[in-house]
Each structure stands twice: as structure tokens, then as C-alpha cells.
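With one protein chain removed, the remaining protein chains of the complex are shown where they sit.
So that you can tell them apart, the chains are marked A, B and C in the order they are listed, and the count of residues begins at 1 in each.
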Amino acid sequence: MLWYLIRRLFLVIPTLIGVAIAVFFLIRVMPGDVVVVKLRADGADVSEEMIQAERKRLGLDKPLYMQFTDYMVGLAHLDLGKSLWTGDSVNKEIAIRIPVSLQIAVMASIIAVLISIPLGTISALYRDTWIDHSVRVLAVSGLAVPSFWLGMLIILALLALFNWLPKIGYVPLWEDPIANLSVTIWPAISVGYRYAAVATRMMRSALLEVMREDYIRTARAKGVWTRLIMRRHALRNALLPVVTVIGLEFAFLIGGLVVTEQVFNINGVGKLFVDATTRGDFNLIQGLVLFIATMFIFVNLIVDLLYAWLDPRIRLS
Amino acid sequence: MLRTVLRTVIASTAALLVGAGIAGAQTPKKGGTLNFGVVAEPPNYDCHGSTTFALVHPIAPHYSLLVKFDGKEYPKVIPDLAESWTVSPDRMTYTFKIRTGVKFHDGSPLTSEDIKATYDRIINPPQGVVSIRKAYYADLVVEAPDPTTVVFKLKNPMAGVLEALASPFNCVYSAAKLKENPRYPETQIMGSGPFAFVQHVKGSTWEGKRFDGYFRKGQPYLDGYKIFFVKSGGVVPGILGGQFDAEFRGRNPSEKAQLLEKMKDKLTVHEGTWVNNLMLVFNTTRKPFDDVKVRQALSMAIDRWGGSDALSKISILKFVGGVMRPGYSMSLPEAELVKLPGYSKNINKSREEAKKILEQAGLKDLKFKLLNRNIPEPYTPAGVYSIDQWRRIGVTVEHEQLETKLYQERVAKGDFDVAVEFQADFMDDPTAQFSKFLTKKLSPSGYSGHTDTKIDEMYTKQRQTMDVAERTKIVREMERYALTQAYNVPILWWQRIIMYNKKIKGWYMTPSHYLWQDLSTVWLDQ
Amino acid sequence: MATVATTPSADALPKRANPLWQFIKVQPLGVFGLLIILLYVVCALGAKWIAPYDPEAIDFAAMLAKPGEEHLFGTDQYGRDVFSRIVYGARTALAVGILSSMFGCTLGALLGAASGYFGGRIDNAIQRVVDIMLSFPIIVLAMVVVAVLGKRAALGIDWNLIAAIALPIIPKMARVARSSTLSIVAMPFIDAARAAGFSHKRIILRHILPNIVAPYLIMVTAFMAQAILLEASLSFLGLGVTEPTPAWGLMLSGTSADFYQTAPWMILFPGAAITLAVFAFNLFGDSLRDWLDPKLKS
Partner (left out) sequence: MNNEVVSSLGDKAYTQPAATAAVRARVSRPVLEIDNLSVQFVTSHGTVRAVEGLSYSVYPGEMVAIVGESGSGKSVSALAVMRLLPPGTARIQGSVRFDGRELLNLDEEEMRKIRGRDVAMIFQEPMTSLNPVLKIGLQITEPLTIHLDMDEKAARARAVELLTLVGVTDPETRLDQYPHQLSGGMRQRVMIAIGLACNPKLLIADEPTTALDVTIQAQILELMKDLSRRLGVAVVIITHNLGIVARYADRVNVMYAARLVESGTAEKVFGHAFHPYARGLLSAVPRLDRGRSAKLATIEGAPPNLLAPPSGCRFRPRCRFAIDRCQEVPPLEPAEPEHLAACFRKHEMEMLDVAGQDAETAVKVGANGGAAPILDIKGVSKFFPVRGGMFSKTRHVRAVNDVTLDVKRGETLGLVGESGCGKSTLGRLVLRLDDPTAGEIRFEGIDIAHLKRGEMVAVRKKMQVIFQDPYSSLNPRMTVGQIIAEPMRVHDILPKPQIAGRVAELLQLVGLYPYMALRYPHELSGGQRQRVGIARALSVNPRVIICDEAVSALDVSIQGQVINLLEDLQHKLGLTYLFIAHDLAVVRHISTKVAVMYLGRIVEYAPSDELFANPKHPYTKALLAAAPIPDPVIERTRPRTIIKGELPSPLNPPSGCVFHPRCPLATEDCKKAVPPLRELGPGHPVACIHA
């Protein structure tokens, strides 16, 4: 298991380096100039000379290979460089936004897991009954509803039913849990619905597949009662693909956050990313993309390890 | 000679008060924190290198200016750090008397040296310092003969010197600190304004607290202020949810309707003109936009008067005007304006004519692309509206909405047919307002690429004409000429709608969202 | 011996049934999805005749009208008919959805098949690239690509948008195609083809590709749903289709966001249109998978 962990970690490194290089060059071919946006933001009459001076100040006039070297050297020190927009370090810019996004992501995942496992199980158990049908419709809709639209509907509903709108601004959970949750719960539901839907579907089909397995027949032949078969024999096996799906869908969760943070005015990583792209803040974009990709890679690594841990066939080889 | 010490509190001239009653002469109360939203965030804190309200709204309360625009009687210029001033008879020398006893937030005294250092930094920025408007002040030389006197000498005649000096971006910095680090204003805030800096949580909030050593005794009234940086869509929920009580840039009519519906009796609403407009820029280096007839025809197709009625209900576009803000003293009166191509109130006739012109030019099925920013308000409505208007004369237009940076690049390169540009500044002065109408030689933002030096000549002339009546004449002539040549044609001017909780008092709306934001006179009635 | 009478049983085998009829019988939900898709296709092709109004025509007299007789789904802030815009919006959605999904899946399938068939270094190289591409969340990759490529419209379609949506599909499809190819390469009939001395080209074209058609079709439908959703998200962020072109995601974004609290129909119907379309593609895709995937057949 330890070897497995180490090996997986080592496999991640080339991917990360590849991602870093890909990001750099992808972003450098991006048209548009952060300096122009910055200086001409409100339409001021800015001379070309001024723009060149600013470019120089930001080090954008350096040849590409030098910029690349700086970037890679920075990366080696876990330094993502400075935002071209604010001049602050990208690390700091991201760090400010992490807590709220992370909290929403974690809440969405918790919602997904809490909903999907029982719902998927019930659906599989009562296969082809009305319970199953409604769960499936709910799940297929979950895949179909755009998270940002769901967010808008939630806002509409809150306004119509309670004449109340979620507040803006993030208060850490430990300072004021109620204020915190009243802000984060709605986007978490918006993005969590899809997550839950995907996991529910997976849970259901995995469980149905497992129920067809020979070892379930063996368990029945042993006279094990149905609930114990479910709990002991079926669920653990069915959870394996669900765990994988939860990891893969994390990417969708991030994608959902990018859009949903706009709807709910959340000052998170997603909004920062959208802002950075609109501004053409190369350093921030590449830092963020790299950060998000790394997060994603590590979430999948964790999921892989979890999978391996749950599955003795991998754990013990 | 101008000398103004006007202090009476009267209703804002430019503001129409809706549902708020008339702001009576109440005695300001002390205390409380003003919470308000700002829909953008400044990249850094240096006033001289910035052009955005996103900087002015959080930062203006921290700094003093030499002189400033009066919020109640715009465009009157009133003293700030300057106690009074004199102008030499040839209008080539401006001498300012500086207040004594003014302190920076760090306790150090503010003298004429600091003002000289500030303007030197603006006019001749040292290496690494960005001064965006330095060209504007290129004709000025600053001297500080004694600690309470600052003298501005003009190298060439220049109209509107006082207005230029009242720029909200000309924050006065500490000479001593600039000497240490000429770039300190980018990252630190150390001024002499009514509020001292507390903190800036990126992407989230900004806080300031009362500076007890502020030079106007008794001010500011507020204990402090807190800014919430939100997306435009977050303002209404923010105010409704009671998280903050105001937004001072300007909201659109639908937001006004929403807020009025929900908090009718608790809302003060100001509405008025805004020193901003959207204009069409024709790329005269491309056919057929090199043809003045075609440009006029395309302008004539747009129903400005009808559009004003309709668009003003759904966007901040409202007023029909020329190059100068409608209602501004130097602008063309409506009676003259309607004679110009595109401003006729008889749209059907106008469209017929436009069709005929295009037909004659052999451009019956004219097709082109309209380059625009992908910012929803007010660019998208302007684009959508213009395209619809052109369709009515048989012109097919494809809308190219790009991210601002891509838009900027394309416009600067001259890679477009027709673009939707905007004009915005902190004042109405023609020198500022005409910059986009000039040739590229004279102005980097002369995007239409025309080579008509007649406009340039008139522009230079008005800038150097110090007599107001004479200057007005030249400006009106220039406006008439520019609108007839139609290199650039304004679509509509913006309406400024400000809403805030009734408890906020002492804030006055000017036609510019850059002005009157130092919050020194604002108080809370609670 | 050569005249053995072997085959009474051959005739006893079930007759070759009409596959379409089979599908209708076994997968009613999939048929339901297919019908919805067809409805959208009809909307897209016959928009001119179905939509009561010009989708781009501004009518300030009818600004923000409530749903009713005059305007089935109401109007937006420009007085444009929401129903007509939704009908025309089907064009954008289907064009972007279908084209990007097909491009992405085809490229991905070719890459994956090559990777699986040749193995070794080629496989390794392709897999590394795929790994890297898979490390970006879809929307992040699409946003960067949109930003990098800008817009390039032709035939009324933004091809760069399609490229941006297709790109994240490629690695996913490549993964699927690779594993299908690997399982097919392991089949004895491929060995038989190699033993018969057929060329690589022939083996890939005649023996491998036809056999990954099923996963290909399944993925194409599945990704159509995703592509429609992604296009809506990008348009919502202002990175996709531009006004005044009718597109569902766009109808939810920008200034619409200022109005929806007072005129909820402006977002209710376009959102429902997206949801229903994605729902239909998913439903159809699921059924197609159940039907084509022999593993789940019995």
C-alpha cells in the first residue's frame, strides 16, 4: 500500500510538470493585453509610450524563454509569481479565495454523498417501482439542470417565498456559523445537485450490477438475510465505482463553481478565475489553472488511494 | 478672478429627489459607519496611475486634493487644501494659498512642498511611476515659493485650468514619503483626507475610519466606512439584504424599480445626466465608412429620440446629446442639434433618406460587423439596439462582442468596421470630451482613423481660448462639424441613477461618478 | 461428411428483428428522449415557420410582457419574444452540441484507437498528453481556449467556440476508445486478421473501428448533452454566443440577470429549454448505452 502510494505520487509529478508547461504556453498565445485593459479601463486617453512603460514595469517585455525560466524557477519554489493586475503575489490572491470555495465544494460533496448513497440504494432495491422511477427522473434531471440556472431559481424562490436574499461576503464558519451557512448553502446546493445526481445514478447501477454478481448469489445461498447482504456484501463493492465517480465529478464541481459563484456573488476561486480571464492577467490565470489542475489531480489521487484502500485486491498487491 | 466660499446646504441642482422629500437643513449627526457597495476593485492604490471609479470610491476619502468640484453646485470648483487662489490677469499664473495646520494621517504636516511633489510626480513621473494624465498637465510648471503658497505657471494658454486641477485623481501625497519611495502610493495609503485607511480584504471589503486630525473641524461625521466589492448584480441583493446601504456609481432603471418596490419608504433616489456616452466609431480607413454620406446614413437610421424613451427603461442609456453632455453650458442646444444628421425627431423621414443614400452609393445590402465589449450594461443594449435600427434600413450587421482586452486590441489596431466606444471623464470640459474625435496624431484614442486636421485645429484653438463665451462659440462650431462629418457619432448619453438608504444624508449627486466621494460631508440620520 | 445436415437450428434462431422497432420496444424512455430531441431538431430546422416572431426584432412596446396569448413565454427587456428566441436558440444549441461532440469524439476515437492498437511508445506519448488534458476541469479548459482563440464565425457558427467545447471531449473519448480498442485487440479475430497477414490500416479500419462504433455512438450522445450544457455556461459567462443571436445560455446572462427577479419568465423558459434538451440527450444516451452495450444486455 505504501509502495502504491509512493508510486502514484511519483506518477503525478510528470503530469504536473506537463500541465505547468502546457498552461504557460497556452496562456502566452492568448490575445489581449492586461496593460491596455488596466490603463484604459475607464476609457482614458493613454499613450502607447505609457503602455510600453507599464509593460516593462511588469516584465512583459522580456523574451518568452526568460519569462518561462522565471516561471519554472518560481514554481520550483512553489511561487506562482505576481498578479499583473494587482501586483500582489498570486499565492496570496488565491489563498484569500480558497476558504469559501473550498467550503462550498466540501459542502456540495457532503450533500452529494449523503443524498446519493441512500437514494441510489433505495432506487436499486425497489427497482422498477415508482420509487425507483422518481429517483431516476430526479437524477437524470440533476445532470441536465445547469447549476447557474438552479442558483437563479433558488434566489427567485427565496425572494418569492421569504422575501429574503442571501447575503454577500464570507464569514468564516467558526466566527458565525449561521451567517456562514446562509451564504454558502445555496451555491453548495446548486452545484451539489448534479454531483448528487451523478453519484446516485452510479450508486444505483453499481448496486444493480453487484447484485448480479456470483458472490451475492453465494451469500443468498448461505442464507444471509437481505439487509445483511446489502450492507455487508453489496454496498462495499458498489461503493468502489461511486468513489471513482465522485473523484471524476470533482472537475464538474469546480466548473459549476466557476459559474455559480457569479450568480451568488461569491468571492471565490471561480470568480477570481473569471475576473483574471476577463482582465488577461496572465500570471493569475496560469497560477489559477495550475492550482485548479493540481487540486483536481490530487483529489483524484486521494480517490485512487481511497479506492485502493477499499479494494483489498489493490491494497494488498 | 474666482473666489468661492459657498457653504449653504441646498438641494442638489442636478439631482431629482424621488420619494425622499426635500433634504432640509438638518444638523448633521455624528457617528456610525457608512456601508456601501462598489462594483469593481482597484488593481492598486495609486490615484495618478488610475482612471477608474473603482479606485476613487474606496480611496478618495483617504486623500485631499488641491481644489475640488462642488458636489452641490457642479461644475463649480471649490477649495480643498487651497484656502483661496488668485489668477494673474493674463491667466498664465495661478497662485494658491495653502491651508495651515493640515496633517497627514501619520501626523506630519502638509505644506506646499507636498503639493509640488505631487504635481511634479504627475507631470514628470519618475522611472517606474505611471501617470496617466500627464499630457493634460504638460503646459504647467509648479513652484512652491513658501510653505503656504503654490504657483502654477502656464507655458501655453490653457482653458479650464481650475477644473483640471480639481481632478479627483490628483491625490496629494507626502513629499517626504515620495522621496523615500516614489511608488509608495501603489501599495500604501497615506494622505490627509477625512478618513484613515484600516484594511482591504481582496475581493471582499475595504474599511476606513475617521481621521481625527482632519483639517475641516467637525468633519467627517462618520466614524468610518466599509466598502463591499460586489459584482454589479450583487448591489440590489446587497441593499435589500441590508448588508450595505448604497452604491454610488449608478444603477439601471430595472434595479431602481426592484429596490423601490421592496423598500419604497426607505430609499433616496437621485436621477440625472451622466458625463458618459456611448458612441459609434466608424473606421474611416475602411470602405464604405470613408464616405461621409454612408456614415451619416448609418447615423440617421438610429432613432435616438425613440430609443431614449425605450432604452431608458431597461438600461442606463437615456439622453440624446451631441459631443457635449446635454444640459452642459457649452453643448449645442436641442434646437440646433435636431438639424444635424441623425438627430431629427422624424425618424421615418430620416430612415427614408438613409435608405436613399445607401441605394445611391450602391450599398443596398450593406453588411458589416459591429465591434463591442461583452459588458452587459450598457454596451449590449446599445449594440442590440443599433443592430435592430440598421436592420430597418436593410443593413445586416453582425455583432462581435469581445472581452474588453480583445476589444481594446482590435480597436487600437484599427481592425474593425464600426465599434461601440464610450466617453467618460470626471468633467465636461471640451478638452476632455473631444479626445476621441481627433486624429490619431493628436490623440491615441482617435480610433476612427480620420485625417481631418480641421477638427484638430479647432480643438487646439478652444483649448487656448480662455474667454468662456468665445470658447463656447468655438466648441459649438466644432461639435456641429464633428457630428456632420460623423467620424464618431454618439448614440445616447447615460442616465445616472443613485439609490441609497434614506438614513444617508449629506451626499450630493454630480453628473460624474468620480466626484464628491471623499465622504467628508456624509452623515447618518439614525 | 461434407454433406452433414447441420442446420435445423439455424432457422430456429430468432429472426433478425428491425433494430429500430427493437429499440422502441425495449427502451421506451430512450424513445421519449429521442422524441424530445426530434422536437428540438424540428424547432431548429423549421424555426422560421414555428416561431411567431422574429427572434431579434426589438419591440419596446411589448417590453417585459408577461407570458400570455400575445407572447407565449413573455418577452424580454427589448420586447423580443422569448418563445421565438427559444425556438431559434435550438439551432445554436444543436449546432454547437452536435458539431463539437462529433469533432471531439471523432478526434478522440482516432487518438484512442491508435493508442490502443499500436501500444508502446505511441500509446505512452498519447496517454501523457491525455493525462495532462484531463487535469483541467472542462470549463476551465474551454474558457482558456475561448480566450486564446477568440471568435471565428462562419456559416453563422462560432467555430472557435466549437473547438473550445470539443477540446475537453477529446481526452475523455480517447480514454474510452483506447480501452475499447484494447479489449478488441485482445479478441482472437484480431489475431486471426494478423495471422492472415492484413495490414495495420486494414485491421484498424475494417476490424477495430467498426467495433468501437457502439461506444463511439454512446459517447457522442452523452457528450452532446455535456456540450449543450457547456455552451450554455460559456454563453452565461459572456464567452460564448453573442447578442442578439438567440441562444439559451445567453438568455440567462448579462442584463437579463438584472430583470429576472421581476420578470422571472425571462430565465424560467430558456433554463427549462436547456434542461429539457440535456435531459433528452442523457435519456437517449443512457438507453443507447443499455441497448448497445452487450455487457448489460442480458
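In this section, a residue touches a chain if its C-beta (ideal position, glycine included) is under 8 Å from a C-beta of that chain, and two chains touch if they have at least 3 such contacts.
Just so you know, these numbers come straight off a predicted model, no measurement behind them.
Engineer: For the chain that is not shown, enumerate the shown chains it touches in the whole assembly.
Structural biologist: Taken over the complete structure, the missing chain's partners among displayed chains are A, C.
Engineer: I need the residue numbers on chain A that touch the omitted chain, in ascending order.
Structural biologist: Its contact residues with the unshown chain are 3, 6-7, 10, 213-215, 217-225, 228, 232-233, 236-237, 240, 310-313, 316-317.
Engineer: Pick out the residues on chain C that sit against the missing chain.
Structural biologist: Within chain C, the residues touching the omitted chain are 1-10, 12-14, 16, 25-26, 187-189, 191-198, 202, 206-207, 210-211, 213.
Definition applied: only the chains that are shown with their structure count from here on.
Engineer: What is the shape of the graph in which nodes denote protein chains and edges denote touching chain pairs (line, ring, star, complete, other)?
Structural biologist: Shape of the chain contacts: complete, all pairs touching.
Engineer: If you average the C-alpha positions per chain, which one ends up nearest the average over all of them?
Structural biologist: Taking the mean of all protein C-alpha atoms as reference, the closest chain is A.
Engineer: Centroid from C-alpha atoms only, then distance chain B to chain C, rounded to Å. What do you get?
Structural biologist: 47
Engineer: Where the CA atoms of chain A average out and where those of chain C average out, how many Å apart are those spots?
Structural biologist: 23
Engineer: Could you list the positions in chain A whose residues touch two or more of the other chains?
Structural biologist: 31-32, 155, 262, 277, 280
Engineer: Tell me, which residues of chain B touch at least two other chains?
Structural biologist: As it turns out, chain B has residues touching two or more other chains at 233, 403, 406.
Engineer: Touching chain C in the complex: which residues of chain B?
Structural biologist: 232-233, 236, 252, 254-255, 257-258, 261, 306, 309-311, 313-315, 374, 376-377, 380-381, 383-385, 387-388, 391, 398-403, 406
Engineer: Where on chain A is chain B touching in the complex?
Structural biologist: 31-34, 36-48, 50, 53-54, 57, 85-88, 92-93, 96-97, 155, 163-170, 262, 265, 267, 271-272, 277-280
Engineer: Within their complex, state which residues of chain B touch chain A.
Structural biologist: 43-44, 49, 51-54, 128, 130, 132-133, 135, 186-187, 201-205, 228-231, 233-234, 237-238, 240-241, 243, 262, 403-406, 408-409, 412, 421-424, 435-436, 443-445
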